[in-house]
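Since the structure comes first, as C-alpha cells, the remarks are kept for the end.
Complex shown without one protein chain; remaining protein chains in place.
Lettered A, B and C in written order, each chain numbered from 1.
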Amino acid sequence: PDWAMAKTKFEYVKQFEQQDPLLPNTWLVVRIDGRAFTRFTQDHAFEKPNDVRALNLMNECAKAVMREFPELIIGFGESDEYSFVFKKRATVFQRRASKIMTSMVSLFAGNFVLNWPKFIIDKDGAPEPLQYIPQFDARCVLYPSDKNLRDYLSWRQADCHINNLYNTCFWSLVRKAGVPEAEAQDRLKATFASEKNEILFNEFGINYNNEPVIFRKGSLLLRGHEEVTITKMSPTSKADPTPIERTVTRKRPAVLVHHTDMNSEFWDARPELLAE
Amino acid sequence: PDWAMAKTKFEYVKQFEQQDPLLPNTWLVVRIDGRAFTRFTQDHAFEKPNDVRALNLMNECAKAVMREFPELIIGFGESDEYSFVFKKRATVFQRRASKIMTSMVSLFAGNFVLNWPKFIIDKDGAPEPLQYIPQFDARCVLYPSDKNLRDYLSWRQADCHINNLYNTCFWSLVRKAGVPEAEAQDRLKATFASEKNEILFNEFGINYNNEPVIFRKGSLLLRGHEEVTITKMSPTSKADPTPIERTVTRKRPAVLVHHTDMNSEFWDARPELLAE
Amino acid sequence: PDWAMAKTKFEYVKQFEQQDPLLPNTWLVVRIDGRAFTRFTQDHAFEKPNDVRALNLMNECAKAVMREFPELIIGFGESDEYSFVFKKRATVFQRRASKIMTSMVSLFAGNFVLNWPKFIIDKDGAPEPLQYIPQFDARCVLYPSDKNLRDYLSWRQADCHINNLYNTCFWSLVRKAGVPEAEAQDRLKATFASEKNEILFNEFGINYNNEPVIFRKGSLLLRGHEEVTITKMSPTSKADPTPIERTVTRKRPAVLVHHTDMNSEFWDARPELLAE
Partner (left out) sequence: PDWAMAKTKFEYVKQFEQQDPLLPNTWLVVRIDGRAFTRFTQDHAFEKPNDVRALNLMNECAKAVMREFPELIIGFGESDEYSFVFKKRATVFQRRASKIMTSMVSLFAGNFVLNWPKFIIDKDGAPEPLQYIPQFDARCVLYPSDKNLRDYLSWRQADCHINNLYNTCFWSLVRKAGVPEAEAQDRLKATFASEKNEILFNEFGINYNNEPVIFRKGSLLLRGHEEVTITKMSPTSKADPTPIERTVTRKRPAVLVHHTDMNSEFWDARPELLAE
C-alpha cells in the first residue's frame, strides 16, 4: 500500500488545528492547580491544616519548572497551587498557550511523582505509598501592566493568608478541642480575622504570627545564587607541587525559596524583577 | 492586616482569565507528544528503530488516561505521541480546552514516571535509571464530521507506517551494514515504499510485513471486556456445605490494546464507535 | 526623514494582530442585528406591530449580501435581524471571522442607508427622512451538524412566531382598544398561544392565521431563478431581414424571498441545500 500517498490525502486534517499565540509584551502567568486535592490529601493522610512535606514537594517541583524555563522570573506556591510568571518579553514556544501550559504541567506532574518518595516520608524516613497519580490542571493568564501583575500575586498571597488562618482555627477546633466539623464550620462562619486570632490565642494558646512562615505567606521562588562548597586537589604552594585537598566555596545560579510579603517594600527592593 | 479586604481589592485580576470552551457536538481529539524525545531516547539508550518497552510504557500511560476519562472512546499511539478521541457529545470539564488538555497530560506524565521502573528494564529485569523527567505537550483539535475524524486517525496511522518503514531501513543500514548515518539518509532520500521493502528483503532478509504489528500499525486503545479469574471459597454442593476452593471466570470492562488497520472494514464492524 | 526605515522599525506591531480562522467543514452562520432598534423604530414612527416597508428594506439589504457572497445558501430575516448561512465548505476570506462579519455588516448597513428612500415612503410615495444612521452588529456562529443548523433556523423562526403573536395582541390592545401599555403587558404576561389567539379573535375579530405570512413566518432567502422579459429587435423572418421588436423571456439566477415554514417537508423537498 502506498502510505505516503495515503498520508498526503489525509493531511488536510492539520488545517483543523487552531493556533493560540498569546498577546506579546504582557506578563504571562501560568497557574497550576491540583485537581481534586481535598480528596487526594485525605487519601494520603496529609497533616492538617498544612503538611509541610507536601509544601516542600510542591516547591521542589516548581524549582524544576523554573530551572527548565529560563524566562520565568517568579514562582509563587500555596496549598496545592503554583503560579509561574514569565517576563513580559518571553518568547517561550512563540508564546503558544497550549504548548506552554502543557509542557509545564507535565514537567510539574512528573516531578511530583518522582520526588514523592523523597518528600512524603514517615517519622522513620520511610516513604509513604503514592496511592494513585494526582492530576494537575493549568491555565495561562495575561496581565498587561506591572500593577496588574503585582495585584495578581497579592491576590494569591492574600488567599494563602485567609485560608491558612481559617484552616488553623478550624483544625484546632476539630483536632484539639474535639469540636465536630460542621459545628466548627458554623462557629467560624462570618468571623473576622481578629476573632479567629482570638480563638487561636484564647482557646489554644496559639499566637498566629508565630505559626511557620511557609504556612502564612506561601512560598516564593526567585532566581539568585547559592554557595556550593567543592573539595578539590591542588598544589600545596607554588614551591611545593604536592597536591593537597582544599575546600573552596563558589557561587552558582539557583532558584531560591523565600517566604515573604510581596508588598511595596518587596518590589521597591527588587526593581530588576519588573524591569523590561 | 485585613486579608479579606485585601483579597477583595485584588480579586479584579480574575477578569483577565479568558474562557476557552470548545465548540459542542464535534469530535474532540487531544494529542499528546513527547517533547525533544529524539534526545530523550538517546539519553536512555532506547532500542532503534523501536523500543518495545517504551511503546508498552506509553500504552500503559494511555490506558490510565482512558480509565480516568470515561468519555474517551479511542486512543491511538505511535512513537512518542498519543491521540485521544472524546465522543462528540462529551461534556468533560464543560469542554474547557485548557482544563482538559492539562489534566490529561499531567496524568499521562505522572504515569510515565511512575511506571518507568516497571517497563524500562534491562535483560535481567532491573530498571534502567530515569535520567530526567520528560516533558509532554498536548493540544486540542476539533473534527466536525465522522469522515474528518476517521481521516485524522488514518493520517496518524499512515505516519506510523511511513516512519516505521523508513526507520527500519535506516537502522538496518546503520547498525547491521555499518553504513554511516548521513550515507544511509542519502540512500533512502526520495525512495518509494517498494524500494525500501526491497532493500530490507534483499540486503537484510527482512520481510517488512513480518515485522511486529505494534511497530507497523501503532497501538489502538478501545474499550472492551477482559476475563478475570477469581479463586473463591464456596460450598461443595447443596447437600454438603463444606467450603471448597473454586475458580470462576468473570468479565469486566477494560481498555484493550489492538494493532489493526483503521480502514473501512474496521469502522463498519464497529458502528457503535461513531454512533452518537 | 527616512520613512521607509521608520516604517520597518514600527512594523513589529503587526505581530499583535490575532488571527481568527473559523473551524473548517462546519455550517457558518452570520447573524446581523439592529442595535437599539426599539428606539430607532420609534424615532422613525414605524408601524406597529410590523412595518412592512422596513421588512422589505431589510430583505433588499439581505439580497445584496447574498448576491455579493456566492457561498451563502440561505438567508432568514425577522424583525431587525438577519441570519446568513454559508455552506459548510465555504472558504470566504479563508474563513477569517472578523473579515467575514465586518464585510457583510458594512455592506448590509450601506444598503440600508442607500435604499431607505426607496422603501420608507409615506402614502404619497415621498421618502421619510432618515434621522440618523442605524448601527448593526454581527456575529459568527458555527454549527457542526445539519441538525444543529436546522434547529438554529427553527429557533429563529419560532422566535418570529412568538414575538409576532405577542406583538399583534399587544398593539391591538393598545392601539385598537386603548388599553394602556403597562396594562396590556400585564394581561398578556404568562398567557399561552391559544389564549392570545382567542383575544385576537374574540376582541378584535382577527384570525391570526390570516395575518400576512411575512409577519408570521419571517423572510427566507434562497437562490433560484427569475424570469426576465427582454425586448429586442430581430429580423422578421429568415426571408425578411426587416428588424421588428420582439419580447423574449429568459431565466436568470436570482435571490428569491419565501415565507414558509422550515420544517421537515421543507428540507426534504430541497436536499441540495444541505448537500455537501
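The rule we apply is simple: a contact is a pair of C-beta atoms (placed from the backbone, for glycine too) under 8 Å apart; a residue touches a chain by one contact, two chains touch by 3 or more.
Please read all numbers here as calculations on a predicted model, not as lab measurements.
Of the listed positions C:V52, C:I121, C:I162 or C:V248, the one in contact with the omitted chain in the full complex is C:I162. Check B:Q15, B:T229 or B:T247 against the missing chain and you find that the one touching it is B:Q15.
The hidden chain makes contact, of the residues C:F37, C:F86, C:F119 or C:Y143, with C:Y143.
Although one chain is hidden here, its contacts on chain C can still be listed: residues 1-4, 6-7, 9-14, 16-18, 32, 35, 64, 68, 97-99, 101-103, 105-114, 130, 133-143, 148, 151-152, 154-155, 158-159, 161-162, 165, 192-193.
Mapped onto chain B, the interface with the missing chain covers residues 15-16, 18-19, 21, 23-25. Take chain A: the residues that touch the chain left off the picture are 23-26, 88, 142, 144-145, 148.
Operating definition for what follows: only the chains that are shown with their structure count from here on.
A separation of 30 Å divides the Cα centre of chain A from that of chain B. Note on chain placement: the centre of chain B and the centre of chain C lie 49 Å apart, centres being C-alpha means. Chain A and chain C have CA centres that are 55 Å apart.
Across the assembly, chain B contributes 142, 148 as residues in contact with two or more other chains.
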